[in-house]
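A selection of the complex's chains, in situ.
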Amino acid sequence: MNEDLKNIIESILFVAEKPVSIKELSKLTNSLTINVQKALLELTDDYKERGLRVIRKGDFFQIITAPEAAKYIGRFLNQELKAQLGDAALETLAIITYKQPITRMAIEKIRGVSSDTILRTLQIKGLISEVERLDAPGKPILYGTTFEFLQYLGVESLDELPKLEKEKEDKIKQAFKF
Amino acid sequence: MVFEVKIENFEGPLDLLLKLTEEQKLDITQISLAKVTDNFLKHIEILENSLVNLSEFLDIASKLIVIKSKVLLPQLELTKEEQEEIDNLEARLKEYQLFKEAAKELKVLAEREERGFGRKTKVRPEISIFDPPANVNYKFLFELFKKVIDEMPEEKKYPEAKIKKAVSIGEKISEIKLALQKYKTLDFGYLLKKAKARIEIIVSFLAILELLKAKFLEVEQSANFSEIILKII
């Protein structure tokens, strides 16, 4: 039975061609979210040794090709493997990765320079997107990384990225009151 | 003192400041910031015309000068605000350094040339589930249909010359043959109505005569002026 749920979820993710949330999957399959979660974990595990991967951001899941196959897929789809990113873009991307969701103002405060153009570039490349609005005057946009970003780096989830040095981070929080 | 200034692209004043302290292999402290202040100012002077964010550079420069003054003259009394500002600069630079490091790690991942691809086929399975629109009945649809017909774009009238590319008798013969094979009988009037030009009517007529001669069809008319019916033999 659990096997069935896993299979149904696999087929939905295949057809969806975009990230699908646990909530949506549990509604579609009339299953408890806990069972959906379990099935997704198993599926992620099953895929480890295969040509496909299950990637996750927050409560959303998607099936993509394994990074090892990138060369062949690029050839097949006649698609460039990676767009080169400049230092400024990588720096901004790093800030968004570890501080998401984050406003443009907060990014600029960290970088010390205006970051309008870079944010637009990253958005066009699909690596970041507006995830929500901050509940503050002017309702500023909050940016976050996308599934495209995980695909771009060839990682399964943000957890796979190296951690910001925790110790340093804590020290900064103490010294630098937001 | 001689400054060796490499002209580079800096992402901003913090980037420059970080590079200067790292060049000197210094930890980020107020003392080290004081040490690189002169160098920072020199850079601004040289780069002044090419700096996009000059005001941001000047803002940081002013804070560095406060830090340097405080380090050189410990007895200098700073206002609470000034003290906060220079503390903040130190913390900001440390945080910035953290993200610079993270960016380097992302760069390593990004340069692996390994990436995943999502499916983007838009090919959907042919599965349907009955899900009718709410508040729709046949009267509503009929009114909508009438409206659509009323608003239907008018048929464009093509110039006569274009239409005159006449159908050949051969084409007409096979057309009538096909139609007869399918429907067994045909109204002559239907063929006339279908014709796009007078020449086509003539061609149709000739084609029917040919088919009569070839005994492919026979013609029936029950009374004068009534419909002429073509029948396959």
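Annotations
Which chain is which? They are A and B, in the order written, and residues in each are numbered from 1.
Going forward, contacts are C-beta pairs under 8 Å (C-beta built on N, C-alpha and C of every residue); 3 or more make two chains touch, one makes a residue touch a chain.
What you are looking at is a predicted structure, and each value in this text was computed from that prediction instead of being measured.
The displayed labels stand for chain types whose copy numbers in the whole complex of this file are A x2, B x1.
Simple rule for what comes next: only the chains that are shown with their structure count from here on.
Spacing of chain A relative to chain B, judged by their CA centroids, is 21 angstrom.
Of all the residues in chain B, the ones that touch chain A in their complex are 11-15, 52-53, 56, 60, 87-88, 90-92, 94-96, 98-107, 109-122, 124-125.
On chain A, the positions that touch chain B within their shared complex are 14-15, 17-18, 53, 55, 62-68, 70-71, 73, 77, 79, 81-82, 85, 87-88, 90-91, 93-95, 97-98, 109-114, 147-148, 150-155, 161-162, 164-165, 168-169, 171-172, 175-176.
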